[in-house]
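With one protein chain held back, the other chains of the complex are shown just where they sit.
Letters A, B and C mark the chains as written, and numbering starts fresh at 1 in each.
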Amino acid sequence: MSDGPELIVCRCEEVVVREVLDAVRAGCRTLQEVKMATRAGMGPCQGRVCRTLLERLVTLEAAPPEGAAGLTKRLPVHPVPLGQLVEEE
Amino acid sequence: MSEPRRLTLLKLGPDAGPEAALAAAAAYDELEAAFAGSVRSSARSGRGRLVVVGGGIVGLMSAYFASVRGYRVRLVERLSPGGAASGRNGGGVLVLGHTLDDVPFNRLSLRLWAELARAGVASELTVSGHVMLAFSEQEAETLRGAGELYLAAGLPVEWLDSSEVRRLLPHVTAEQRGGLRCPVDAQAYPFRAVSSLLSRLRDGRAELITHTRVTGFRVEGSRVRAVITEAGDVEADAVLLCAGPWSAEVGAMLGLPLAISPRRSQILVTERVATRVVHPFVTGNSIYLRQTHAGNLMYGGGGTWESQSFDTSSTTTAIARLTTRFLEVFPAFRGVQLIRAFAGTVDLTPDARPLLGRADGWENVCVAAGFSGHGFGWSAAAGAIAAACVARALGHEEPAAGVSRLLEPLAPCRHAPAARPQVRGG
Amino acid sequence: MRVDAVVVGGGPAGLRAATEVARRGGDVVVLDENPVFGGKLLGQLHESHAGGWWRGWEVAARLEAEARSAGAVLRGDAGVWALEPGWRARVADLLNRGDQPAAYEAGAVVVATGACEKPVAVPGWTLPGVMTVGAAQVLTNVHRVRPGRRALVVGIDPLALTVARQLALAGVEVVGVVLPPPLGLNADAGSVRATLARLGSLASLAPTPWLRMAAAALESGLVRELAARVGPPGGVRVWGVPVHHRTALLEVQGDGRVERVVLAPVGADGEPVTSRRREVQVDAVCLSGGLMPLAELPAVLGCGFARDERLGGDVPLHGPDMESTVPGLFVAGDVTGVEGAEVAMAKGRLAGLAVCRRLGREVRDAEIEAARRKLDRARQEAKIEFYPGARQAAGAMGQRWREVAWVDP
Partner (left out) sequence: MRITDHPLLPALSRREVRFSFEVWELVALEGESIAAALLAAGERVLRHHERTGAPRGLYCGIGHCLECRVWVDDVGTVRACTTRVEDGMSVRRSGFGGRP
């Protein structure tokens, strides 16, 4: 059984297996490049759910270049209401 | 503490006057005559091998326009194409706010972005307009004055009073004192623009050598013969340096004194909200902001926290400061969630104008860098002009005298005396 | 606000660490995203190694009471969105109110953020009614709401079986526990052989001869191969729940919500026999892909990490006193390897003592030694190993710490 092409990998942005594989076949070699091409990992969870799936999917298809980082983890580590971020007096 | 300068993008100096504005209008006519329609492929081909160093948006655009002009293009990128500030920026394709010297170039860029979109380069380009908001009577006065000059420079602008601004931006604060609107300014989605250019280039227009570092140049007299990379030598009839903030480092390999310094620029992005709650690009209160086609709100801007380095971490100070300013403009969004902070490195020059043209001392080396935080918007014009500079350097085309005159102030080595041609690593 | 120590995460490790600090006179605040404290303990219900039932919420209540009476401040609905070395914890009130400090300055930080579930991608997994086993556990045991009337559990591992049993106890009709779709991107969660390996660790808890046989099969690759092929074709019952270790879920279907699942037997080659697919009516599907450490704060800080699948994935590299590679940043609980609540408590206690020492309070070597021994003992006594070999992996951390086996966070 193949990895169903229409299977959703990134739930937040509804990115499916086919879109990720197309991106890899078109030349994307890192998760960052796949993200740029497909929006996978750009939703509110910022890849917290799909990161491991994307890593597997991309490495099944192509070897990433040496030393390539996966999806970066950045601030804020989880979503925060803007009202909680205002400068203190 | 002194009041920060809050008219985020307004770069008109005190000496900007009607004459300069009229000159800007005339300059645009020259550029338009020379470059309008240049996204379309000419019949020429086999003009020679161009190696573009740097796969940011300017490098990609340059590769695109050079391939259209008939050059065989190879592009060398150290990491991922568009992976630095080219993919992490506000997406503005703006004219309003620029200096009168730059206005003609930015108008050209706006036009070429639209031509690219029609030619199939997908970028989510939206002619959404751009509003510069005033938060004091003094700022309103400054903007109204600027509006007169921009009109004279050929840019359509109109003044909106506070209630008109609220009709345009339903969630904006009542505290604003009106705004200057330019209806033709546009915005695009950097990820899509980069991805689309990449697929167009890979589609037979250019060879992309990514995740590969340039280590030096092989030269012969005053010509570069090959770009030396980790993956071997890439033979070149001409070389174009488009390495953004890394251009100084690459230029140094050829003894070029490119006066570029890196500076961090931070951006924040929220969860998606209903699309078009903010339609135009908005600047003011020391920030810029826009809503993407997907519905995310993004905001960023300058500030005192910026570092003179390649550090692209996000800082809590910037997150707090930018968010405070954002909520001052749009208090209604205080319950919306921030989902990500990111940062890119912009390539500052001493006069905040790009280094664009042939490099002193080298017959076949051109530079397109130093866009000082506006590289994304500039990139279409930069690519078209850089390709023309290459054609001129190789003796294939002679540009109109008017265009040459406009490019003189952008000479890449203008900020420092050109060293004797020398080479490192070759 | 200035405190001596900030603890991020109010589960067993965080509460235990805070209690140690507070008992020695330290000002300590525990910050948790949830309004209630106890973390994963709150939903836990399984037989304990001491006999009888492990009622996690009772343990949580005791830990919370101990922390409070020692003087620790517990703040819920508090999302720590950034840590700055030195230290400062930036905190958001997730209910967007403005009556609490937005930052705490501290001399040390304990990150005890626990673990989260690995995803299992299944066609239809975004339909309402598809949830992780962890979500099902919280709904059932904390909120007392059934995730559905008829549920399928997907993924055969200790947590999945434990939750399946909890669902059955709560009156949910569990139609079965099956394998996830054998897709490449679900890695070995869908493989019969890897499933048997995982189940081995449960054999001592589950009164099922077949499971004990499977555990024995682990000793030999050949026997494991055989066991994968010859297991009871109709599946087995574990705690009364039907476990079909040779049946895979192919798809979840429904119009706007879960209505049915499509299942198929898995052949000897590991591929589903689609000609024998069948539909089963359910209104909930609970997915289990195993747990992984939730270590975003250490990652953003640039901590060293070590990857070890026996611990659930990437864990912050830490020394014998639970200090990470960033001085003053301590880690405790499942974030340092998925080993369960009792081990987490022991890690928390050790981290708490180490924090006190870092803060300049007197902690005798013997106390640290005792805490380390207690951690060793907790590991030996732990009845469930979430991943085979977790004990050895945790033991190997000391070696790694010395070698500094960095991987990019």
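The working rule: a contact is a pair of C-beta atoms (placed from the backbone, for glycine too) under 8 Å apart; a residue touches a chain by one contact, two chains touch by 3 or more.
Predicted, not measured: the structure shown is a model, and the values here were computed from it.
Taking every chain of the complex into account, the chain not shown here touches A, B, C.
If you put the hidden chain back, the residue from B:Gly48, B:Pro156, B:Pro183 or B:Gly295 that touches it is B:Gly295. When the full complex is taken into account, the listed residue touching the unshown chain is C:Arg257, out of C:Arg237, C:Arg257 or C:Arg364. Listed residues C:Leu83, C:Ala103, C:Ala121 or C:Val138: the one in touch with the omitted chain is C:Val138. For the chain left out of this panel, the touching residue among C:Glu117, C:Glu251, C:Glu339 or C:Glu385 is C:Glu117. For chain B, the list of residues touching the undisplayed chain reads 171, 271-277, 294-295, 332, 334-337. For chain A, the residues touching the chain absent from view are 11-14, 43-45, 48-49, 78-79, 81-83.
By the touch rule set out above, chain C reaches the unshown chain at residues 33-36, 45, 53, 55, 77, 94-96, 116-117, 126-132, 134-141, 143-149, 169-171, 256-257, 294.
We adopt the following convention: only the chains that are shown with their structure count from here on.
When the interfaces A-C and B-C are ranked by how many C-beta pairs touch across them, A-C comes first.
Relative to the centroid of all protein Cα atoms, the closest per-chain Cα centroid is that of A.
Distance between chain centres (mean CA atoms), chain A to chain B: 26 Å. Mean C-alpha position of chain A lies 23 Å from that of chain C. Of all residues in chain C, those that touch two or more other chains are 82, 96. Annotation for chain B: residues 316, 319, 334-335 touch two or more other chains. Partner chain B is touched in their complex by these residues of chain A: 26-27, 29-30, 32-33, 35-37, 39, 42-44, 46, 65, 68, 74-76, 79-83, 85-88.
Residues 82, 84, 88, 90, 96 of chain C are the ones touching chain B in the complex. Residues of chain A touching chain C in their complex: 1, 3-4, 6-9, 11, 14, 17, 48-50, 52-53, 56-57, 60, 67, 69, 73-78, 80-81, 83-85, 88.
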